[in-house]
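For this depiction, one protein chain was excluded, whereas all remaining protein chains were kept in their positions.
For reference, chains read A, B, C, D and E in written order, and residue numbers begin at 1 within each chain.
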Amino acid sequence: MSIWSYANPVKFLTLSARVQPVLWVLSLAFVATGLIWGFFGTPEDYRQGATVKIIYLHVPAALMAINAWFMMLVASLIWLIRRHHVSALAAKAAAPVGVVMTVIALLTGAIWGQPMWGTWWAWDPRLTSFLILFLFYLGYIALWEAVEDPDTAADLTSVLCLVGSVFAVLSRYAVQFWNQGLHQGTSVPVATGGRSVDDVFFYPLVLCMIGFGLLFIALVFYRTGTEIRLRRAAALRARAGRAA
Amino acid sequence: MMPELGKYATEVLSAYAVSLLLLAVLVLWTLRRGRAARATLEAAERETGRHD
Amino acid sequence: MGYPSAMMLRTDNLTLARGGVPVLTGLSLALAPGQALILRGPNGAGKTTLLRSIAGLQPPLAGRIEGAQDRIAYAAHADGLKAMLSVTENLTFWARVFGHTDITPALDAFDLHGLADRLAGTLSAGQKRRLGLARLLVTGRPVWVLDEPTVSLDTGAVALFAEALRAHLRQGGSALIATHIDLRIEAQVLDITPFRATSATRAGASDEAFL
Amino acid sequence: MGYPSAMMLRTDNLTLARGGVPVLTGLSLALAPGQALILRGPNGAGKTTLLRSIAGLQPPLAGRIEGAQDRIAYAAHADGLKAMLSVTENLTFWARVFGHTDITPALDAFDLHGLADRLAGTLSAGQKRRLGLARLLVTGRPVWVLDEPTVSLDTGAVALFAEALRAHLRQGGSALIATHIDLRIEAQVLDITPFRATSATRAGASDEAFL
Amino acid sequence: MRALLIRDLTLALRAGGGFGLGLAFFLIVTVLVPFSVGPQAELLQVIAPGVLWLGALLACLLSLDRLLALDFEDGTLDLLVTAPLPLEAALSVKALAHWLTTGLPLVLAAPVLGVLLNLAPPGYLWLVASLALGTPALSVIGCFGAALTVAIKRGGLLLSLLVLPLYVPTLIFGAEVARRGAGGQEVTTPLLMLAGITCAVIALMPFASAAVLRMGLR
Partner (left out) sequence: MRALLIRDLTLALRAGGGFGLGLAFFLIVTVLVPFSVGPQAELLQVIAPGVLWLGALLACLLSLDRLLALDFEDGTLDLLVTAPLPLEAALSVKALAHWLTTGLPLVLAAPVLGVLLNLAPPGYLWLVASLALGTPALSVIGCFGAALTVAIKRGGLLLSLLVLPLYVPTLIFGAEVARRGAGGQEVTTPLLMLAGITCAVIALMPFASAAVLRMGLR
């Protein structure tokens, strides 16, 4: 069966009812294992001490914050091109999850920054572009809320998501340029990417990343179902009003 | 059981607390909204006599 | 004079929605050059919705509209007047947007010479409406699509409008008019009440997928 | 039922201006409880100006208005509806502002029960107008001052309005109505054309000192 | 009276009603400051109290044009003037609703934004205190400005122009409190002045607003 057949809201509800239990169990299992392993089962970093344990929340959240936006971008494109309602509603459903992930990344980062850099916040390019991402999320959600007609809202937010993505990338480069001279290679010893992280830290981190990813998918599935039901209720009510 | 967090206990614990709290709020809010939506839909279906 | 292309305006089995909910279904109509068609129907029947679709402001859910492209002059409830521009300036602007320059015939037809230098914002309701209707004459478009054009007009002004409309029809123009009152114009009448969508209609509605 | 105070509404030798220019002069009228008075006059004659003055929105240049204070319910071209509030919420708000609570009679009179939960912004032109008129019923005020109340209404709705108006008059209310069309209501008619200000009129105009 | 307050709050919370947008604007101004003046933490720390006050003031200012203009456009204001409410009271209620939906969220958000600008630790308390004391004055004064410009279509920018000079005293004392607080200095005098301005303005301004509104509608 092609993925397009799930574009029908009813089919989607059926599918999501089937996969959701699995998703929820798996995601909670991964997150719980990863976090418990990370929190109780890993040693302290020789330079960062216990604060390194924050990584198990910070990095997966940051990752999902970006991926959620990316998913919204894809869903918006699908809506604009093939006009599948489920995909528009999935984008709508993903946005609040994305914001929460962004906020978690920002907050854990801030808490981590206090002992490591001696400040809650620095205008480091990475942090700054995250803040901009947060603003894009806010604007996107506000626009969904403000437009009454659901299809028009989907159209407008989709274009915003597209244009916003271009500008988000542009901002990322702008910010890097802007703060390049002042940014003293923020003391993030393990931030060089990939496997530069010690294995001890790496395995639980991977578990957490997978867990956050699954949790995101589960939440989006569930929330999309909610949006579909609300939309259907509104449609039924509207028809009833018309017949009367 | 509790690992020794040294001088960074507050930071690490508050980071975990804040994140887990936010996640919990997100999940609970999502579930509550979902349940409300189910109820709304059922009411609408009953009112309009449609169950397809 | 006369309008060049003598096309029919046709709609074919239209389904129209407002706010995602179908309002009219299966509506077909045809309007020949030189003809006027008056739409009737109770409040909320969907007259405004139909006119907006024909004017190209809102795509139909299903069905086709032919012969509308670039031939429509639309006049809605709002007149599109700038309060801070004078009557002449308002008309000149619209004339130039539609590629014309001479606004005197429009001023003549709606007896606006006396008000020509007044700011549109200081006109009374009926005077504004007269200006809004005069705008139709400067578009040079052959199909007029009018939503309750005579609201606020006194009897003298209604007669002016009827005269302008007759002249337009004589030149081969046509007009589609939604109104609740009697315009005293020889025209066919189409009651859209039979085309109102019922709760069963779902063809192409934007919320069809959810029913 | 019935309205308590049985005062007359009177205007005495009024001079009214719009944009600093006198529009009407020497206008006197009297409206007894139970009576309706229909104002007629061509576009721009000054009907809206007169009604706004009587509603207390604009002071007259000269002359006096008696019996209007706190007894007027005014309905202008704009209906004062909030697009994002439902029909019920809109009416309830106005009812509470005027110290009442029950909006059912108003919903009944204008057949709004079917639309009660719709947002006002999604109503058609005539449905909005019906809601705007229903507002009059929740004010409990004895003198209705109405500016072209039947604009956009279909014949059924005009009949509802006429019925509501008759009930209002039976209870000792009165009404002052500017309109261009025939409402089919037994009422006196006052043509304000004779009172139009000429260029010689200057009494009390705000630019009088400069003439 | 209460009906009006409830209606204004409901409208603000409805879609498109503008609740939270003042907050968003405050956030955005705060964020843009480092982009424009540069990212140095010490520099930001120095200007933080001032920038936060200025941002709050601008956010408040920008939401003013919803205060009366929407009601004017759809004719509600004409009808309210002829309703049996004293116009002064109605305007006070509208200003209160404005503060609840705009000023209060700003006060609560200010500490968070303080972090972004690296505000000095002793400054948080005084920043919040000065904003809590000062923003009601901003709403009431703004209501006067809105009444002045109500009959002008999209008078938003003209409104800003008229209101900003009226905001100067509040801003000076408010920012002074926040700055002294952040620097660990004595704050009593400006705090008292700020409180005085707010009380006086709440007591007297509605009369001016009502008078001006009646003239504007004429």
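The rule we apply is simple: a residue touches a chain if its C-beta (ideal position, glycine included) is under 8 Å from a C-beta of that chain, and two chains touch if they have at least 3 such contacts.
Since the model is a prediction, treat every value here as computed from it, not as a measurement.
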item: Among the chains presented, those that the missing one touches; value: A, C, E
item: Of E:Ile172, E:Ile202 or E:Leu217, the residue in touch with the unshown chain; value: E:Ile172
item: Residue, one of A:Val10, A:Leu26, A:Val74 or A:Leu143, that touches the chain absent here; value: A:Leu143
item: Contact footprint on chain E, counting only the chain that is left out; value: 16, 18, 21-22, 24-25, 28-29, 32-33, 35-38, 43, 46-47, 49-51, 53-54, 57-58, 62-63, 65-66, 69-70, 73, 152-158, 160-161, 164-165, 168, 171-172, 175, 179
item: Positions on chain A contacted by the hidden chain, ascending; value: 132, 135-136, 138-139, 142-143, 146-147, 149, 152, 155-156, 159-160, 162-164, 167-168, 170-171, 173-175, 177-178
item: Residue numbers in chain C that touch the chain omitted from display; value: 55-59, 70, 72-74, 76-85, 89, 92-94, 96-99, 135, 139
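Heads up, the rule we're going with is that only the chains that are shown with their structure count from here on.
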item: Farthest chain (mean CA position) relative to chain A; value: D
item: Inter-centroid spacing, chain D versus chain B (mean Cα positions, whole Å); value: 53
item: Interchain centroid distance [CA atoms averaged], chain C/chain D, Å; value: 29
item: Inter-centroid spacing, chain E versus chain C (mean Cα positions, whole Å); value: 45
item: Multi-chain contact sites of chain B, meaning residues that touch two or more partners; value: 48, 50
item: Chain E: positions in contact with at least two other chains; value: 15-16
